[in-house]
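The structure's right below; bear with me while I get my questions together.
Excluded from the complex is one protein chain; the other protein chains are retained at their positions.
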Amino acid sequence: MLTRDHQLRVRYAETDRMGYVYYGNYAAYFEVGRVELLRSMGFSYRRLEEQGWMLPVRDLRIRYMAPARYDDLLTVRTTVPRLPGARIEFDYLITNQQGRTLVEGATTLVFIDAQSMRPVRAPDDLVEAMGKHFITDP
Amino acid sequence: MLTRDHQLRVRYAETDRMGYVYYGNYAAYFEVGRVELLRSMGFSYRRLEEQGWMLPVRDLRIRYMAPARYDDLLTVRTTVPRLPGARIEFDYLITNQQGRTLVEGATTLVFIDAQSMRPVRAPDDLVEAMGKHFITDP
Amino acid sequence: MLTRDHQLRVRYAETDRMGYVYYGNYAAYFEVGRVELLRSMGFSYRRLEEQGWMLPVRDLRIRYMAPARYDDLLTVRTTVPRLPGARIEFDYLITNQQGRTLVEGATTLVFIDAQSMRPVRAPDDLVEAMGKHFITDP
Partner (left out) sequence: MLTRDHQLRVRYAETDRMGYVYYGNYAAYFEVGRVELLRSMGFSYRRLEEQGWMLPVRDLRIRYMAPARYDDLLTVRTTVPRLPGARIEFDYLITNQQGRTLVEGATTLVFIDAQSMRPVRAPDDLVEAMGKHFITDP
């Protein structure tokens, strides 16, 4: 299992008139979480795209337990629960500065060849780099 | 079952550099769908709030089948699958101008009393108005 | 002078915790205004891009006089104050359902050839179509 934490602060732009973060904006927080997880392993999502990969999201699930508020300092904990193949899953847990769990979520992304627009398998070096975190003892 | 269609056009602001609607922006399209469904029945979500109800979202699920693109004229089909009680569910189906299904989704919202911040049951008149669409014959 | 009105309804997603439309979101309303003005003249901004034009914004000015609120039905009045050349200007006036002026703004966009990424003059047919609205008698 592979897990990374990333912190971000809630912007005014992201709140709604209930005073909470608008429910759709957590998707962008999840994006930051997975991109920073990749970066921490030496992978730039931007470079992946420049090399001809696309990673559209196929599935999104979010469970809202408590609201994030303006100026909260959130921690996005992103987990890759299993080795990527034709798709890659990310799980997310967002907590606030008091350690309270606000939101749980998950996304599934697929690897697409930008030229052919067809599904392909994850890049070898990405699978290899992630594999180190999924070593199972005999 | 209660179903309403609402059309909206994809804004440039809502696309991302893949050229598609950013995956988090469908949440706002769903919001438009359920608000317009309520309006079509004589209920204003704004007035509900002014009368002291809050309806935070508890659950969001989205399945992305094909991308919406800039300037697409989308149809958001919103369905209330069962009578609201302490919560209200909405299902969504988004199609483009060619009739292609792009996205399926669902949300669960809960009724909260804004004063006490406690869960309450759906307003009687809303349940009654929706009830007409769920008549079951003996 | 060339002027068009377009209506749009304020989404919950667009409000902030002050209860008003977030000040940055008017830029998207302006975008809708100018795109619909072009459409009303038979020009699709999407097609312009497909034909190899880009129209990045060079300047934005907004003056906020009164807040737009959730569910307000706004009218975006978009005006082309002078014939486009290497650039095209749009002026905007946003009013609410009570006819109150909320926001005034202006943008300048430039025509770019997507291939060479160099500034070019506005497409001839666009200038011609707009020219009919700027006829000055001797």
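So that you can tell them apart, the chains are marked A, B and C in the order they are listed, and the count of residues begins at 1 in each.
We take it that a contact is a pair of C-beta atoms (placed from the backbone, for glycine too) under 8 Å apart; a residue touches a chain by one contact, two chains touch by 3 or more.
Just so we're clear, the structure is a prediction, and the values are computed from it rather than from any experiment.
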Which of C:Gly42, C:Pro56 or C:Gly99 contacts the chain that the document leaves out: C:Pro56
Touch list for chain C against the chain that is not drawn: 18, 20, 22-28, 31, 54, 56-64, 67
Touch residues of chain A, complete complex, unshown partner: 9, 11-13, 27-28, 31-32, 35, 44-46, 49, 70-71
On chain B, residues whose C-beta touches the chain left out of the figure: 12-13, 15-20, 22, 24, 70
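Convention: only the chains that are shown with their structure count from here on.
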Most widely separated chain from chain C, with each centre as the mean of CA atoms: A
Centre-to-centre distance between chain C and chain A (centres being mean Cα positions), rounded to whole Å: 35
Chain centre separation (chain B, chain C; CA means) in Å: 29
CA centroid of chain A to CA centroid of chain B, Å: 25
Residues within chain C bordering two or more other chains: 12-13, 70
